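Handing you a structure now.
Every protein chain except one is present and positioned as in the full complex.
Presenting subunit A:
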C-alpha cells in the first residue's frame, strides 16, 4: 500500500534514494527517544523488503547485516511511531530519534482496581493523556488548566480566572444534581481530595455573596502536573464500575513518573512565562451631549431619574473637574491590565538498577496574577521508589509533600458592593480613587473602592499536603501458564488548608458595619485513607489460546475532616488577629465517614480476538441511611478484534474492533444528609435551640448510574489512521437532590431525596492520523468531536430551581423531559394549567465540542504543535454587562440603536430589565468560542553540538516557547465565555457575574538532561 503514503514524493526529495549495492553491508547506529534523548533498548530494526532484522541493545545500539540493495531501514517499537530511514551509499551509521505515538494500541490501560488491559483489547473508550500531551507543550501551573480541550467527552468549566485554577470537570454530562459531579481523582492508587475548602470570603462580614461562594481553588491544584506520567480518564460507569459508589462522575487515574534502570538521569527544567487578560471590557467616557429622546444626557440617566436636567450636579462638577485636571483613569486596566509573571523550576533525578528504581523530583511554581497581589505558588517534593525484594515480592512507595499558596482577592458575586468586578462596573472614569498620602478615598458609586479592595484586603490560603502511596505484589505462583499474586495497595492523603480573609477596620465597606474590621482565620483539615487487597489469578487454557484473569479483593476508604474558623469583627486598628475583635465568633465542624467495598472480576482473552470481562462490586458506606446495607455494582464488557481473525484479509484495515460495555456505579449521599439536627441561636445573651428548617432523610440510599457504551475502533494503513467512535447512554437513577417542600409548611426541604432519573446520551469521535511520516518530517494530528445530551426522564417532585443563579436573569430547573442545565427566565407564561412558568431558554451544556491537535517534527530537532478547541452552543447567564449598563460603563452605553423597541433610548438604558421588553433573553447569552488553547515550538540541540560543548556531561538540551490560550474567537460579551461564578456546582454553573478575567499565558522553556 505504498501509494497511499501521501507524501512519498516529499520523502524522495528530502531523503534521496540510495544506490543499490551489490553485497551485504553492516549498518549500525544508536536509537534514542526524541522526547528526552534517552537510549531505547529493544527497538526492532528491519531492512525493508527483507527478512533481515535486529534489536537494539540496552544502550540503544544496534548492528544489522543488511542485504545488498537495502534502501530503507524500518524502526519499530511499542508506544513509538514506526519510522523509516533511507539508506545511502555514503555511510553505514544511522542514528535514529524516535517519537512517541500519540495513542498507541499497545499501551496499557486500567481495567480494574488491580488489573489492566492493552488498549487494543479494551472494551471502553478510555482517554489517556500522556505527560507530553498534558504539560509537554505548554505548562499551565495547575493540572486542571492543563486538561482543557484534551479529554473527549468532558465539559470543563472554570469558576474563576484567578491564579490557582478552580475548574470543574464533568465527564459525559452531569451525574448528580446536588452532589459533586466532579470525577474521583486517584493518584498512584491514593484517593485524593479535590474539595474547595470554605474560607469565609463570601460570608456576611466580607463580600456577603453567600456560602459556597468563597471562590477558593480546588485541591487538585496541589498536584504538580510535571510529576505526572499519564492520566487515564474512565468517563462513565461502564469503565469505572469497579470503583463503586465513588465513581458516578467518572474516575481520573493519575500515574506519576517512575525511575528506569540504567544510568542515573538528572533533568533540570526552567520555564519563564507571562500572563495577561484575554480581554478587558473597557468603559465609556462621559459627556453632556443630549442622547435621549428629550435631550437627556448620560448623567440624567445614570445619576438622575431620566428626565432632562435631573442628573446630579455634583457628579457633573466632579467630571468637569477631573477632565480639566486630566485625571481621567481606566480603573479596569489599572486592576486587571497588569502582566503576571510565571516561573516554573523543576529538578528530577531518576535511575536505579534491576532491583531498585527511584524517581526524585522537586519543583517550584510561582505565578503572579494579572491583578496586583494575586498569585499562586507551589513547592513540591516527590520520591518514588520501586524495589524488588525477592523474585516473588516487590513493592513501591511514593511520597509527595506539597505546599501551595493562593492569593485570590475578591471577584464574582457579591452583596456588599466590594467584589472588584462589581465596583469596576459602577466606577466612572472620572472617579478619584487613588490613595492620597496613603489614604484611600471613599467611592461614591458602590460599596467600596476597587483600588482599596485590590490593595488593602487579604484573601489568602496556604495548604500543606502530604500524599503517601504504597503498593506491593506478592506472588504465590509464578508458572509459565499461571500466576497467583496478592496485590496490596494503600495510601493516605493529609491536607490542611489555612485561609485568611481580612478587611481592615477603615475600609469603606467596613465603615458601614456595626463592628468595622473583620478577620477570619480558617483551618480545614482533611485526612483520607484507602487500603485494598486483591488476589489475582492469571491462568491459561487451550494451550495458551485462552488467557484468564480472576480477581477478588476488598477496599476500604475513610475520610476524617475537621473544619474550624475563628473570626473577629470590630478589630483594633491595623490588627489582623481575630483575637483583637470586639465580637469573636468561631465554628467547629467534624465529619467522618467510611466506605467498604468487595470486588470480584473475571477477564477472558481468546488470542486477543475476543476479550470479555464480567465483574461485580458490593459497597456499603456510613453515608447511607442504612450503614450495613450492601449495594451491588455489576459490569460486563466485550471487545472483538475482527481484524485479527483468520478470515480477515483486507490489508488496508489493520484493526477493526467492535466493543460494548455495561456498568453501574453509585454516588453516596453527602455527609449529614441523614441527620435532622437542632441548631443554636442567641438572643438576649441566652442560648436557644431552633428546630431545623430542612430535614434529613434517614433512609437515603446512593444514587446509581448505569451506562451502556458501544464503540468501533478502526485502524487503517498499519494504524496510521485510527478512528475511535463511541456512543454511550448513561442513566442516573434516584438522583439525590433536596426535595423542596411547600414552603408554607415551614420546612424548606428534605436535604436529600431520590427525586428522579437523568439520562445522558452522547457520541465521542476521535480520529488520529499520521499524515506524514518521514525521517525529517513527521506530522501527527488528532481530531476529537463530542457532545452530550441530558434529560430528566423521571421527576417525583415538583419543578424546582436548582443550583444558583439570579431569578429573572435565568436559572436552571428540574423539569421532566428537560436538561437540568437548561436556562429558564423571564417572562413568566401561564402553562396549560394556568400556572405561571418561566420561559424556556437554551442549555448551558454545549451542543458539541471539537478539539484539533497537531504535532509537527521537523529535521529531527524542531517540534511544533498546536491545539484548537471549540465549544459551540453553550449559554451563560451573563450579568456582568447589566452591572456595567447600570453604572454607565459599557463601551456602547450612549449609542442609540433603539434596542428592544425602546426608540431613542441609549443602549445602556434600553438593555436594562427596567424596560418591559427586556427579558432573560438579554442575559442568557451564547458563550460559544473557538480557542487556540496551546501552541508551542521546541528545538532540541543536536547531540553532536552538545558533545562538542559539554563532552558527555549534558545529554540533551531543549529550548522552546509556548502559549496557553493565545487566541480566542467568540461573540460573548463578558470577560470570558469559560469563566463562571458557580463553576464548582453541577447545575447553575454557567453564571457570569463580575468574574475574575481569564488569562492568556506566554512561556519560554529550557530543559537540560545530564
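What we mean here is this: contacts are C-beta pairs under 8 Å (C-beta built on N, C-alpha and C of every residue); 3 or more make two chains touch, one makes a residue touch a chain; residues count from 1.
Keep this in mind: contacts and distances are computed from a predicted model.
Participant: Which one, "NADH-quinone oxidoreductase subunit L", "ABC transmembrane type-1 domain-containing protein", "RagB/SusD family nutrient uptake outer membrane protein" or "Sugar ABC transporter permease", is the UniProt name for the chain you do not see?
Facilitator: Per the UniProt record, the undisplayed chain of the complex is "RagB/SusD family nutrient uptake outer membrane protein".
Participant: Among A:219, A:520, A:657 or A:882, which residue is in contact with the omitted chain in the full complex?
Facilitator: A:882
Participant: Just to verify: which one of A:280, A:397 or A:533 makes contact with the chain not shown?
Facilitator: A:533
Participant: Among A:50, A:264, A:353 or A:512, single out the residue that touches the unshown chain.
Facilitator: Checking each option in A:50, A:264, A:353 or A:512, the one touching the absent chain turns out to be A:512.
Participant: In the complete assembly, which of A:347, A:381, A:797 or A:954 touches the absent chain?
Facilitator: Of these options, the touching residue for the absent chain is A:797.
Participant: With the missing chain put back, which residues of subunit A would touch it? List them for me.
Facilitator: Counting only subunit A, the missing chain is touched by 301-306, 310, 312, 314, 391-392, 414-418, 422, 426, 442-448, 474-479, 484, 486, 488, 508-509, 511-515, 531, 533, 554, 556, 569-570, 582-586, 588-596, 620-623, 627-628, 672, 674-693, 695, 740-748, 797-801, 806-808, 811, 825-829, 833, 835-838, 882-883, 886-887, 912-919.
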